[in-house]
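And then chain A:
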Amino acid sequence: MNITTFIIVSFIKTVLALFVLLTAVAYTVWLERKVVGHMQNRWGPTRVGPFGLLQPLADGVKFLFKEDLTPPHVYKPLYIAAPIIAVMCALTSIAVIPVGNWITIGGLHIPLQITDVNIGLLIILGVTSLGVYGVALAGWSSNSKYSLLGGLRASAQMISYEISLGLSLVGVLMLTGSFSLRDIVDAQSGTFWWIIPRWNIFYGGQFIAFFIYLMSAYAETNRIPFDLPEAETELVAGYHTEYSAMKFAMFFMAEYANMITVAAVASLLFLGGWHGPVFGPPLLQALLPVFWFVLRIFCFLFLYIWVRGTLPRFRYDQLMAFGWKFLLPLAIANLVVTALVVALRS
Partner candidate 1 sequence: MTPDLHLWIIPVLPLVGAAVNGFLGKKFSRQTVTAVALLFSGAAFAMVLLVASRFSSLSVPHVEFLAPWIRAGKFQVDFSFYLDQLSLVMLLVVTGVGFLIHIYAVGYMWEEGGFYRFFTYLNLFMFFMLTLVLASNYLLMFIGWEGVGLASYLLIGFWFTKDSAASAGKKAFIVNRVGDFGFLIALFLLIKQFGSLNFDQVFQSVIPMGPETGGAGLLTAVGLLLMVGAAGKSAQIPLYVWLPDAMEGPTPVSALIHAATMVTAGVYMVSRSHVIFERAPMALTVVAIIGTLTALFAATIGITQTDIKKVLAYSTISQLGYMFMACGVGAFSAGIFHLMTHAFFKGLLFLAAGSVIHAVSGEQDMRQMGGLRTKIPWTFWTMTIATFAIAGIPPFAGFFSKDEILWRAYQVSWVYWFIGLFTAFLTSFYMFRLWFMTFFGEYRGTAEAHEDSGHDLAHDNTRAGAPAPHGHGHGHGGIHESPWVMVIPLVVLAFLSLTGGWIGVPGSLGGSNHFDKFLGPVFHSNIGAGAEGHGLVAPEEKDTERHEPQTGHATELIFTGISVFAGLLGFFLAWQLYYRNPQLPQQIAAGLGSLYDAVVHKYYIDELYATLFVKPLIAGSALILWHGIDQDVIDASVDNGAHGANEVSDSIRHMQSGNLRSYAGWVAAGAAAVIAYMIWMGTR
Partner candidate 2 sequence: MTHLIVFLFFGALCVAGAVNLLVQRHPINSALSLVVVMASLAVEYLLLGAEFVAAVQVIVYAGAIMVLFVFVIMLLNAGEEERTKGSRVALLFGVPGVLVGSVLVGWVLIERTGSQTVSAGALPGAPRTIGWLLFHNFLLPFEVTSILVLIAIMGAVVLASHPDADQGKKEG
């Protein structure tokens, strides 16, 4: 395809992806409130719309019309820049995530992915690592001790867990030998022993890696049980204590977008991406993989919420000890074992 069509298609794909993502974010929030509510014997949002399905819209409107006040003594430029950085990083990483196979529309053979770069995974890692700045700067610039502590915690925690996160992925990379997410997913097609799907978590024996990735992902996204940057019992709201209205919403969106990204990466790397039974008419055949993919993401998010409803919060030293003294050695051990397996297999 020539350059103009490429640009047009890319633009369409981007808008589409962004729309889907933001909606997903909104409804993840709704889902969370609902599920946690039921877990805690509450109803959760019910007022707005059936089952409170319109609650996210209401929230959005509320955020939009709330007074956006910036407290005095904040370091203005960074105070404003921080949430933008956060949400930008969160949304950027969706660009390289494939949601399904190639589809052909009107002779155009296009991948269900904004762009397919052969170092997609690295790009995701890089962008998420840049995401730290949003949190850290927010904490520092808003010139309040709670925020500062939150920011410090966030930056330290994210740096620490990024290491074990990356190491947990290396096993998969060694198995497939590519950074391209699409290749990774394609490598997981098919089944072995007639029935078991050939996913990395099963076939590659990467369940340990998956476990490590899970833990690190919670830490990376500042979710319970690792949500110390915003531990409301100690730090009011952590790094976004001083934020309000749309800026706060941006952090909010960033957090949930990150959750979704992490879930997507997990399902791509460990859970076989969009692979699943495909049948029916061509359109269905084209859309079923997307459905399987979304299903996995949904399960993953549900796990998030479930954990949040179940587990208490760690203490900070426990968090660090867990990260450095348990996850990191475990990841390295898994790395060594996987390397041996690969070496022996070849």
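Candidates were picked such that all candidates are chains of the complex that A comes from, given by their letters.
Quick note on the criterion: a residue touches a chain if its C-beta (ideal position, glycine included) is under 8 Å from a C-beta of that chain, and two chains touch if they have at least 3 such contacts; residues count from 1.
If you're wondering where the values come from, they're calculated on a predicted model, not measured in any experiment.
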> In the complex, what candidate makes contact with chain A, out of 1 or 2?
Replying inline: 2
> candidate 2 touches which residues of chain A in the complex?
Replying inline: 75, 78, 117-119, 122-123, 125-127, 129-130, 132-133, 136-137, 139-140, 148, 151-152, 155-156, 158-159, 162, 166, 177, 179
